[in-house]
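The structure follows.
Omission of a single protein chain aside, the complex is shown with its protein chains in their original locations.
We just call them A, B and C in the order they show up, numbering each chain from 1.
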Amino acid sequence: GAATPTAVPPKPTEAPKPTAVPATAVPPTAAPKPTDVPKPTAVPATAVPPTAAPKKLKVGLVTDVGSLDDKSFNASAWAGVQRAMKDFGIEAKAIESKQPTDYQKNIGQFVNEKYDLIITVGFLMGDDTAKAAGQYPDQKMAIVDVGYYDDKAPKNGMGLNFAEDQSGLLAGTLAGLMTKSNVLGGVYGLAIPPVCKFRKGYEAGIKSVNANAKVFGVYQGPSDGTPFQNPAWGAARAKDQIQQKADVIFSAGGNTGNGGLEEIAKATGVLGIGVDQDQFLTLSDNVKKILLTSAMKRVDQATYLAVKDVVDGKFKGGNVVFDIKNDGIGLAPYHDLDSKVSADIKTKVDAAIKGLKDGTLKTGVDPAADPCK
Amino acid sequence: MTQPPDTPAIALEMRGMTKRFPGVLANDRISFDLRLGEIHALLGENGAGKSTLMNLLYGLYPPDSGEILLNGKAIHIHGPRDAIDLGIGMVHQHFMLVPPLTVTENIMLGMEETRGLLLDAVRPAARIREIADRYGLEIDPDAKIKDLSVGLQQRVEIVKALYRNARVLVLDEPTAVLTPQEVDALFVTLRTLVSQGVSIIFISHKLKEVMAIANRITVLRQGKVVGSTTPAEADEAKLASMMVGRPVLLTVEKGPATPAATVLDVHDLRVMSDRRSVAVNGVNFHVRAGEIVGIAGVEGNGQSELVEAITGLRAPASGTVSIDGVEMPHENPRAVIMAGASHIPEDRHKFGMVKDYPLSTNLVLSSFDRPPFTHGFLLDQAAIDENARKLVKEFDIRTPDEQTAMGSLSGGNQQKSVVAREFSRPMKLLIAAQPTRGVDVGSIEFIHRRIVEARDAGNAVLLVSAELDEIMSLSDRILVMFKGQIVGERDGETATRSDVGLLMMGKT
Amino acid sequence: MKRFSIASIWGSAWAPIGSVALALVIAGIMMAITNSNPLDAYRALFEGAFTRPGTDTRPTAFFETLVSATPFLVLALGISLSFAAGLFNIGAEGQLYMGALASTMAGFMLKGLPPIIHLPLALFAGALAGALWGGIAGWLKATRGAPEVVTTIMLNYISYSVVNYMVNGPLRGTGSAPRTPDIEASAILPALLAPPERLHWGIAIAIACAIGYWVLMKKTPLGLQIRLVGANREAARYSGINVNRTYFLAMAISGGLCGLAGAIEVLALYKFLPTEFTTGYGFDSIAVALLGGGNPIGIGLAAILFGALVNGATYMQFSAGVSNYIISVLQAFIIVFVAAPGIVRDLFGWIRLRRKPAETVEAAGAKG
Partner (left out) sequence: MEQLIAALGQIDYIFLIAVALRAATPIVFAALGGIFSERSGIVNIALEGMMLTSAYVSFRIAVAAGSPWIGLLGGIVAAMLVAALHAVVSIRYRTNQVVSGTVINIFAAGITGYLYRAFPTTESADYLPAVSIAGLKDLPLVGPILFDQGFLTYVMVLAVFVTWLVIFKTKWGLRTRAVGELPRAADTAGINVNRMRFYNVLISGALAGLGGAFFTLQTVSSFTPNMTSGQGFIGLAAMIFANWNPISALFASLLFTIPQALAGQFQLYNVPLPYQLLSTLPYVLTIVTLAGFMRRSTPPAAEGIPYPEDART
C-alpha cells in the first residue's frame, strides 16, 4: 500500500465526500512548490512532536449540511482538528450547518469569538468563506475542497484541495489488474465534482493497465432517494453490476456507496474498493472480507496541517493541493487481502504511484474543465 | 299502575329516562312501556326526542338517568352488543347499512359465521332466505347494498333485526321512503311478527299509518311525554295538535291552477346511474308557469338521476333540458341557477347544506358571489347576516342565532332552512325533491303552503316525491315514473291513490 | 367564522404555551438521559433564538429568527390554502425548488433592467413556476381525479432532478463549484439592515402574504368558494361552484406561494442557485401549517416558533454541544401537544391526581 493508515480514530467510514474544485484549478504558475506544502515527513500524526503553543490557539470548524457524524468527509475534517488539539494543545469547536443559509452566520459566530483559524468544509461553502475572508482581512480561514482562482484567492484564505482523480487512478490500476472477468464496476453518489474525479481517475487507471476491460459505473440520481444516503439503492446498483460479471467494484457515494459494498459482501468472488478513508478500519466484518483497499482522500491530514501552519506561524493564503506527492491522497493497505494481491500487481501499483509522483503518469482529468462533463 | 288481568304482560319498560345533549334536554324523565306482542307507536315533532329515546334503549348513548326493565327484570345496556343479546332489534331512521358490502355481509356483521379462519357466507345466506320467505321479504343476499333501492334497503334492515332473533323490534320512521304498496306489505309483515310474539315500537310522522297499525300511541314534545292514547280514542287532527301543541291543517287548500307558458322542457332525456346503468330512459315532459307537476314513483326508479340531470348535477347521456326555451349546458348547476331555477335537494345532508358552517352562510350558498352579498372583490358579511335574520323570522327557523352551525339544527329546521334559501332567490322554476322527507306535520304543513304559494306566484313547480299523499294533495298534473320511464300521466284532480300506486309498481 | 375576543384568544393561548412547556420538559429529560445539560441547552437555544445581541460580525439573534421564519410563513400559508380546499399539498418542497429555479433564471439571464422592474419580475417568475408545478397536480386532480397526495410526492422528486440537472448543466456558471452565475444586482431582494444583519424585505413580503391570505379566505367570494369546496364538495357543486376549477385554482395559488418562498430565499440570501440549497423547509412547513390551524396569525406564530428553533439550534450546538436532532424531537412534541390539548390536560390532571385528591382534576378539565 502507498499511504500508511492515518491516525484517524477508527470509525466506520463512507465514501469520500466529493468536493468541488479541480484540485489543480490553481494555474501552474501558482502551483505550490514543495516548500509551500508540509513535508511528507509531517505525516503521520504520531511523527509530529507536540509543540506547546505559547497562548491557547482557538480553531473553529463549520460543516456544510453534511453532519459531523457522517463518518466521512466532515467527520474526517473534524478528526484532523481533534488530532491537532491533542498534539498542539489548542482549543477547538465545531458547528454543523442545518441550512446552507446558515453558513455566513456560523462563520460569523467564530469570527465574533476571535477564533484564530476558521475551517470550513465542503465546496458548498466556497462563496460564503470567500466573502467572510474578504470582510475580515486578518481572520485566518481555510476551506476544504475549494481551490480559489487567483483573483478570488484571498490572502488570508487557504484552499485545501485533493487530487481525487489520482486516488481513483490508483484504485483503477489495482482493479484493472485484479479482475479475472475483465469486467469492473462503480457505484457513485451524486455526480458532484469530487465524485466525478474519483470516477474519472478510476476509469483512467483501469484503461492504463487493461485496455480492453469492460467498465460499468452508475451515479445516484437526485431523485433516487436522499443524496448519499440511500444504501438500498446503492446495493441494488451493485447487484446489477455483479450480475454483469463485474468482479471489482468501486463504491464512492456516502451511505449510498456503502450499500454497494454491503451488497458485494453478499456475493462470492467479488471485491470492493472503498473511498475517503481506510474503510477497512471502520466498516463491518463482512465488508472487510471483500474490501481490497480504499481510495483515500486525507481530509483529516489537510485540516491537521492547516492548524499546524497556524501553530508554527507559517500560515499563508492560497491553494494547497493534497495529492500523491505529499501523501494527501493514496491507497489504503490491502489488509486481509494482502495475500490475494500478487507481488507482480503490487509492483505495478507502486510503479503507478511513482509515475504519478514524477508526473510521467497522468489521470487525464483536465483541471480547468468540469469533471462531471 | 295496576293492569286489568286480561291485558298482556309488559315486555319492556323504561322509567324516567333522561338524556341531555349540549344545549338540549333531548329526553326529560320519559317513562314508556311496551306490552308483549303489541305495536306501540311513538309520535312527536322533529327534535322531540324519539330517536334519542330509542338510542338509549339500544345502548348507543348512556342515559343520564332512568332505568330499563325487560320482562320485569332491570337490565343494563352498555352498548348495542348488550341490546342485541337481550333480543332488542332496531331499524334506524338513517339506515345502518354499509353500501359497498353485500346484503349477507351487512346482515351477519357482528355475528359472523366462520369456516376455519375464513368467513362463511353460505350458511348465513341460507338463513336469510329462510327468514325472507317466512315473512315475505324477498331480498337477494348477494346484492350489494349500494345497488338496492331504499325500499329494499329497509327490508334488509328488518331482516337484519330478525336475523338477530329480536323479540323487541324498534322501527324508527320505517315508512318514510316506502310506496303505499310497500307500506301495506310492511304492515302485513309487522302483524305476522306480532302474532309470533314480537313486540314493536313504531315511530312515524305519518298519522294515517299510526292510526292503521298501532295498538297504543304515545306522543312526545320537547323531550317530554305529553300523553298516551289509542287509535280508538284519537283521530289524526287530535294527534297532530298533541304533537305540535296547536291545531294543524292536515290538508293543503289550493285553488285551481292557471298554467301559462312552458318554463321547463325536458326532451328525450337519457341519464346513467353511478353504476353505469340506464337510470332515466328517454323521458319527455314539460312544466308550465303556474302549475305543479308531480313525479310519483318508487325510490330508485330514476327520479334522483332525473332531478340531478335537470339541475346540472349530473351529465345526461343524451337529450336536452331547456328553461324558458334556452337549452341548458350539461353538468353546469350554475347555468341552471342563473336561469332562475331553485332546487330543494332530495338529500339535504349531501347537497343541501354545509353542516359545520353557520346558518347565515348556508342561507346564501348559491348567491354569495353576487350583489347584494358581494361588492367588487369583497363579501358583505353584514348583508349576509341581515339576510339570515330576515329568513329566520320569515320561515320561522328554530335556531339560537344565525351564526349557529347548520348541522346542529333539528331535521325539520334544516329542511326549512333549505326551503328558505331556495325561496329567497329570484326564481321562475322550483324543483322540489322529497321536500318533506322525515319532517314533522307542523313543518310539512308549512312547506306545502310555501310550495303552493310559489305556484300561485306564477312559478313552474316540479315536485318529485315518493310520498303519494304529498303528490296527490299538491300536484296539478301527476307523472308516474317507473324503471326510468314516464309510464303514465294523470290529472291532479281526478287521479286516485290506488290507480297511481299501481302505476308506480309498473302495473298499468 | 369564529368571532375574535380577548377571552377566546387567551383561552386558545394557554394551551399552546402549556404544550411548549411540556415539550421542553420531555425533550429536556431526554437530554439529561443522554447526559447533556438541558438547562444550558435551553438557555443557549433561547439566547440564540431571541435575546443574543448582534455585533459587527454577528447578526442579532431575533432578526435571524425572522430570517428563518420567512420561508416557513410563506410556505405554510400556501399549504394551509390547499388544506382549506380539502386538498393535501405535500408538494411544497418541489414547488419551492421550481420557484427558486425560475426566479434565479429571471435573476441572472435578464440583464440591464432597473430594479423596480427586474426584482418584481424575478419574484413573479418564482411564484409562477410554483403555481405551474402545483397547478399540474391540481389539473390532474380536476380532470383525471388523480389524487394530489400521490402526484405532489412524485412531482417533488422530479423537481429535485430538474433543478440539479439545470444547475449542473445548462445553467452552470463558470466558477469551480456547480452553481448558477450570480443573480444581477437589480434582482436582489435588498436587506433591511446593514451587514452582518441579514434581515431582508422577504419578511415584509411574507407578512403581506399573510394579510392577503386572510383577506382572500375570509373576505372574498373566491376564498369562501375554496372553503366551501373543502367543507362539502357536493354542496359546493349544488350551489353552482365549479369544483374542478376550484381545485386547480387552489393548488395553483398554493403552489404559487410556495414558489414565491423559493424565490425569496434565492433572491435575498443565496443570490445564486447552488446544487444543494434547501433541506426540507417544504416538509417542516406542513407542520407549521397544521400548527397554525389555518389562521394567518396562528401560522405566523408557528412560523416564528419554528424559525426560532432552527435558528437557536446553532448557538445551542455551539455553546452547549447538543445536536440538532433534538430540535426535531422538540418540534414533534410541541405540535402533538398543541394539536391534542387533551393530552396536556390529561397529563396535568394526572400529575395533580398524584399530588392530591380528585376534585382538582375537573379544574384541569374545566380549563380546556
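Please note the rule applied: contacts are C-beta pairs under 8 Å (C-beta built on N, C-alpha and C of every residue); 3 or more make two chains touch, one makes a residue touch a chain.
In this text, all values refer to a predicted model and were calculated from it rather than measured experimentally.
For the chain that does not appear, the touching partners among the shown chains are A, B, C.
Within the complete assembly, C:Val149 is the residue of C:Val149, C:Ala191, C:Val215 or C:Val243 that touches the hidden chain. Among A:Asn74, A:Gln109 or A:Gln229, only A:Gln229 touches the chain left out of the display. On the side of subunit A, the interface with the absent chain consists of residues 10-12, 67, 69, 191, 216-226, 229-233, 235-237, 239-241, 243-244, 255, 258-259, 262-263, 266, 282-286, using the contact rule stated above. Seen from subunit C, the chain kept out of the figure touches residues 30, 34, 88, 90, 140, 144-147, 149-151, 153-155, 157-158, 161-162, 164-165, 168-169, 283-284, 286-287, 290, 323, 325-333, 335-336, 339-340, 342-343.
Remark: the residues of subunit B touching the chain excluded from display are 22, 58, 60, 79-81, 83-84, 90, 92, 96-101, 105-106, 109-112, 114, 117-119.
Going forward, only the chains that are shown with their structure count from here on.
Here the spacing of subunit A and subunit B, counted between their Cα centres, is 77 Å. The set of subunit B residues touching two or more other chains is empty. The multi-chain contact residues of subunit A, meaning those touching 2 or more other chains, do not exist; every residue touches at most one other chain.
The residues of subunit C lying in touch with subunit A in their complex are 55, 57-59, 64, 67-68, 157-158, 160-161, 163-165, 168, 172, 175-178, 195-196, 198, 265, 269-270, 272, 274-279, 281, 310, 313-315, 317-318, 323-324. Across the complex, subunit B is touched by residues 1, 3, 219-221, 224-225, 228, 231-232, 234-242 of subunit C. Of all residues in subunit B, only 311, 313, 333-334, 336-338, 343, 345, 350-358, 361, 365-366, 368-369, 374, 377-379, 403 touch subunit C in the complex they form.
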